[in-house]
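One structure coming up, written as structure tokens, with questions to follow.
One protein chain is absent from this view; the other protein chains keep their places.
Order of writing sets the labels: A and B. Residues in every chain begin at 1.
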Amino acid sequence: MRPAGSDPRGWRKRFLPEALRKRFRLKTSRPERLRLAGTLRGLLHPLAAVLLGLIAGAIAILAVGGSVVETYVEMWKGAFGSFYYVTTTLARATPIMLVGLGVALAFRAGFFNLGAEGQMLLGALCAAIAGLYLPGPPEWRTIAALVAGVAAGAAWSLLAGWLDLKFRLNLLITTLLLNYIAGLFCSYVVAFPLKDTSGSSGMAQTEMLEKAVWLPKLFPGMILHAGFVFAVVLTLLLFLFLRHTVKGYELRMLGSNPLFAVYGGVRRGALLAIAMLASGGFAGLAGAAEVLGTQYRYIDNALTSPGYAWSGIMAALLAGSHPLGTAAAAILLAALQTGGLGVERNTDVPLEIASVIQATLILFVSARFTLALIRRRKARAADGPAV
Amino acid sequence: MLLRMEGITKVYGGVTANAGVDFTLREGEVHALVGENGAGKTTLMRILYGEEQPTSGTIRLRGREVSFRSPDDAIRAGIGMVHQHFMLFPSFTVAENIVIGREPASGVVFDRRKAAEEVRRLSAEYGMPVDPWRRVADCPVGVQQRVEILKVLYRGADIIILDEPSAVLTPLEVRELLGVIRGLADRGKSVILITHKLQEVMDAADRITVLRDGKVTGTFAAADTNAEELSRLMVGRDLVPLDKRPASPGEAVLEVRDLTIRGGRGKARPVLDRVSFTVRAGEIVGVAGVSGNGQTELVQAIAGLRTVDEGAILLAGHDITGETARRIRERGLAHIPEDRYAWGAAAGESVADNAAMGHTARFGRGGVLLRGRIRRAVEGWVAAYGIRAGSLEAKAGHLSGGNLQKLIVARELAHGTPLVIAAEPTRGVDVGAMETIHRELVRRRDEGGAVLLVSSELTEILKLSDRILVMYEGRIVGELAAEEATEESISLLMTGGTRHAAGGV
Partner (left out) sequence: MDQLFDVSLFNSTLRMVAPILLAALGGAICARTGVFNVALEGWMLTAAFAAIVGNHFFHNVWLAVLFAVACVTVMALLFAVLTVHLNANVIVVGLAFNFLAAGLTAYGLFAVFGVKGSFYDRNMEGLPRWNLPLAEDIPFVGDVLSGHSPLVYLAFVLAFALQFYLFRTVWGFRLLAAGEHPAAAASVGLRVNRIRIGAILLSGMLCGLAGAQLSLGQVTLFTENMTAGRGFIALVASMLGQNNPLGVMLASLLFGLTDAFGIRLQGFSLPAQFTMMVPYVMTLAAMFFFKDRAYLRQSGRSEGR
């Protein structure tokens, strides 16, 4: 230990008990052990949040007179009980993962892009239109539809980014408003010009895409489709991008300390454009993959009522905008939702139990950020101001 | 004796800000408190005003021992403080600013008319004319200061502490201020004037106390001393001799011509006033001065972090005035920032991430960040600078101030750019780190780099610089070669005096 005079951060002596300090010292000489300890410590908070979420869920279950054990068993079975359910959960997770990854990217750079739903819907609609009306061999049409979806989402997102850059309009609010505008627009398109009038259902939806254009299924008889592969691959790519590329680095620094980034020569404008294009593209891809892989047409409300986009945003917030964590959180949220369906099917507890647990999770995570901040505030207070 | 502060000692962590300070104040007296940055003046007054508690020592007011737990206590005891950075509400009127907290009211309604009347009465009584209905944001700085003083008087202060009051005033406003201070004293108020501007001290004060390194080095009646003696008492630390080869400066690397940044609202004193100087390759130019005289803005302007109104900046022959920070770095600038936590690092990110900033061309290839290269570079820095960082993945915010600063210095010097700006490079840094950083700056100079050193630490300037410029109120007021510079002459320039010491400045 250094003498008191040369250690202005005396808080370490005052706040860490002796045993912890000794362990800390040992670890500082072994980088690998430090990283492992850090990872474990990082997992502790989310696990605690999940536990608290389950407790809150238990209270809600009791409030409707259900059995906690039975409900959670059914929830597990509904999410992971059989191969069918596992693939269903992963299929549901696909759009959540894709949206979540895009949102995580934007949040990491400090940009509150909340327009994922609008971007997703536009991507889905454009993919459906491309898949239905473009000429050419089916494989090309599938790819073109995916590209169209990505481009639509990216462009809508970039619009909000441009408004921020050029006119300094609050990104959070503009992306939210554009959500509603996009949603209503898509709703209109599918209720009037592009409505499928052939069937007898009268639902607001486009015609169905021909089978050759559909995204292939990963397992026969299961609804899990190639979109999940995209999601997994993109998760890894995003992780590598953030950690191992220059642009990813600049993005992270911009989000962490904008002044530091400017000081170091990072250009906010260029990164804003990249972040908005990418996060919008991911959301658009999420919509396109759903259309090409699950629903085979654009159906009004089919993407909004399951709340894919907002679940994606939740996943990013839960995971602190870390790509791998976001993917895991997306699967967790999807599991809660499919589990909820199982609960609804087999018990008297409604599927909305999933919403309760999800909501509690997010609240506890936002509280978690504060615990870390309290510790830091206490430390700083002990230091005293500069002379 | 109205006020007696006896044996005041204040220790923060490992730092002693005040060591056994004695300070007294009579009724109707103007007592100036002078000293360099870090001498302990502000700490002492924060203790008096209840913003801090002394580690030991007593305060006696009118003979009775008192202890102030918060500014409220001090205000109630009749002590008022006008901070260096004004605590005013720009969109409120003068009267609103003065009466806030003690608003005249009829029921729940804020009686603004009555407030204006009372403000008029007060300002007439103390000879400080103000328009109660004018928005403070529209008032010139000199008037804003009057508002701050009236605010304090409105609360019934008998002791008024003024912290660096003339820092932002034009010479005319300063004269008015000194008149106001004398007027207050004549009416029986006691004024404590914290300042580094010795000319004003000699003009306005009755008594002067000099602080250095937390201790009192002298208390005098103004008539019994002069500016030279005071500045000698303000500095005078033991210099650690640095083994420094004489400089052999080459081409001009940085040229600053008539750089001007106007003050707010046009009328106030300019932040930078036609600043011109040159820095050559292979030399260290030190900019001395008490902080707050435009140094921060000068550095930011050169680094591309602040816009300038007039003038030009040339780096290695290229005109970089108004360029982005990125372009300026590409042209050949490295910058050790004054505030390492605000600008120089991302506290929540790892050491490796902090090390890579500005180096992505070197550490990246084809857009990919080569972590191996970063690791090797940082390991080299750790060895060369003695940085204690644990692991590359440790958060930069967990490093001690000295270690983080060493990392930043290593990072910036590793660029090998023609120009390095080092702004307060050893502020808040332990002695060992300070030595290391100084050594490396000199090494950079010996390799042919141009170093612009901006520091409010006079000993640092004297130790490292080949040429010394002194900034005061946004202007360069003196330029000396290192051989002919003495602490006294620089200190005099830093505090507004002239180089030629005449009797009774």
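Convention: a contact is a pair of C-beta atoms (placed from the backbone, for glycine too) under 8 Å apart; a residue touches a chain by one contact, two chains touch by 3 or more.
Just so you know, these numbers come straight off a predicted model, no measurement behind them.
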Using the document's definition of touch, tell me which of A:F83, A:W140, A:Y180 or A:F219 contacts the absent chain.
A:Y180
Across A:A106, A:A151, A:L234 or A:I353, the one contacting the chain not displayed is A:I353
Would you mind spotting which of B:S67, B:S276, B:T307 or B:T486 touches the chain that isn't drawn?
B:T307
The missing chain sits against subunit A at residues 60, 63-64, 110, 112, 114, 167-170, 172-174, 176-178, 180-181, 184-185, 187-188, 191-192, 257-259, 261-262, 268, 310, 313-314, 317, 350, 352-353, 355-356, 358-360, 362-363, 365-367, 369-371, 373-374, 377
Interface residues of subunit B toward the undisplayed chain are 71-72, 75, 83, 86-92, 96, 100-101, 103, 105, 108-110, 151, 300, 305-307
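The criterion applied here is as follows: only the chains that are shown with their structure count from here on.
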With chain centres taken as the means of their Cα atoms, state the distance from subunit A to subunit B in Å.
46
Subunit A - residues contacting subunit B, complex
4-10, 28, 31, 34-35, 38, 243-250, 252-253, 256-257, 259-267, 376, 382-387
Residues of subunit B defined as touching subunit A within the complex
12-15, 17, 38-40, 42-43, 214, 303, 305, 324-326, 328-330, 335, 337, 342-349, 353, 356-358, 360, 364, 367-369, 371, 390-394, 397, 400-402, 428, 430-432
